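I have a structure I would like to understand better, so I am pasting it below and will then ask my questions one at a time.
Of the protein chains in this complex, one is absent; all others appear in place.
Right after this comes chain A.
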Amino acid sequence: MSTVVGEMDHHDHHHAPTGISRWLFTTNHKDIGSLYLWFSFIMFLVGGSMAMVIRAELFQPGLQLVDPHFFNQMTTVHGLIMVFGAVMPAFTGLANWMIPMMIGAPDMALPRMNNWSFWILPFAFAILLASLFMEGGGPAFGWTFYAPLSTTYSGDSTALFVFSVHIMGISSIMGAINVIVTIMNMRAPGMTYMKMPLFVWTWFITAFLLIAVMPVLAGAVTMVLTDKYFGTSFFDAAGGGDPVMFQHIFWFFGHPEVYIMILPSFGIISAIIPAFSRKKLFGYASMVYATAAIAGLSFLVWAHHMFTTGMPVAAELFFMYCTMLISVPTGVKVFNWVATMWRGSMTFEVPMLFALAFVILFTIGGFSGLMLAITPIDFQYHDTYFVVAHFHYVLVSGAIFSIMAAAYYWLPKWTGHMYDTTLARWHFWTSLISVNVLFFPMHFAGLAGMPRRIPDYAVQFADINQIVSIGGFAFGLSQLIFLWVVIKCVRTGEKAPAKPWEGAEGLEWTVPSPAPYHTFETPPKVD
């Protein structure tokens, strides 16, 4: 969408395909990056409309719009789509677009595999979404698919769910392998590891996390599949298995997974804040080590998701302290961002607005996470709207805001046009206000005891849910402004210079805007 076909005037493209086959057979990292980004945006809207169904049903107490089974399918598929269809592909798209340009490489290291890792994704989500139309409906056991909900009590569509997760996992693993090989082998001369931009660093570490835990997820869904259809008893006590073990295996994947969804954000924010503070990033090396520390600790905290399953006190204390320990490297990052801004000559262009909102709102999400980490308190918060508020603060006003910030930061580079900044500011302010109206009151609903994943609630929660739903609708509508800004920017707009942000640094700004179809065929010299 964003690279103009007319730019392909280079020597080695005598037979460059056009039309649909250009996109089907492309091995160009910019094309594949665009495909990933568009795909993730479509999934964001699909998953978002499911959230709208959820919020519409919860607008009033009682059951009015959908039946409880369909409501459960909505919460389940909303979660799966947003995690695996929106946030993760958006990051992979950004990695495809930006990593080669940031390290001075001509393309990703494994371009054909790159094509595969994207093109299997639409099939995975077609399978998942199609299962909603089956008799008995789609998956309704929550995105965490706890056994026995997903084994004994699940519908016939479970096999489709399992296969679609398998395909998503294969796609992520291929993407991760590609990122690692690219970063290890394709850096321009002089681009040592400790000179790499932080977005590259955070993605490098994220890719290793993906390699480590996506296979465990594949194992977990395979066990669910064989338990349900082939008579094994991994999670069935009658056959010697244990349903609690499911939670251990799932969260051994699940906790690193939440860092997979936030580490690339840290890289994006670490690029944007220095650019608009006109200062070098404070504490580059400590940022790298903090990212690695967070990734390492993520393997030692999984059981904080399951404090209420009845663990020995010693285990609860271990997981509680390990979890709290993560706030140290995360704090290092937040303080480094603040120190970068300190006495900088700051300006507030749209990417910076999103980055600032990220720092504040992500920190709120971090604090509520810290509260949940305290074992005795978690017994009250567990499975309430407090948890929903917590992970939406880190994933929506965290991960998604950082993706928006990245889009606004690099859109001129991708399209060659400046976007409509007035509209973009409208998008920012409406999103900022509505996201807080949407998620902040959920903390109170949760503290007051409103359970999550239930289509009905006690009447005393009616007012709070009405406010939350209004915030939800407003946030959903605000994202259409984003779509409008992007489409407008692709088609028209003021011609963008090679470096539209005066304080920006990095190799990507040394190539013209829009970035030519092939960049850095001769590696740049980095010193």
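Please note the rule applied: a residue touches a chain if its C-beta (ideal position, glycine included) is under 8 Å from a C-beta of that chain, and two chains touch if they have at least 3 such contacts; residues count from 1.
The definition used in the following text is that contacts and distances are computed from a predicted model.
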item	value
Protein name as given in UniProt for the chain not displayed, "Urease accessory protein UreF", "Cytochrome c oxidase assembly protein CtaG", "Amino acid/amide ABC transporter membrane protein 1, HAAT family" or "PucR family transcriptional regulator"	"Cytochrome c oxidase assembly protein CtaG"
Among A:W201, A:F252, A:F282 or A:Y517, the residue in touch with the chain that has been omitted	A:F252
Absent-chain contact - pick from A:P61, A:P215 or A:G344	A:P215
From A:M134, A:M184 or A:I360, residue that would touch the chain that is not displayed	A:M184
Chain A residues touching the omitted chain (full complex)	106-107, 109-110, 152, 173, 176-177, 180-181, 184-185, 188-190, 211-220, 223, 231, 234, 237-239, 242, 244-245, 248-249, 252, 309-312, 315, 521-523
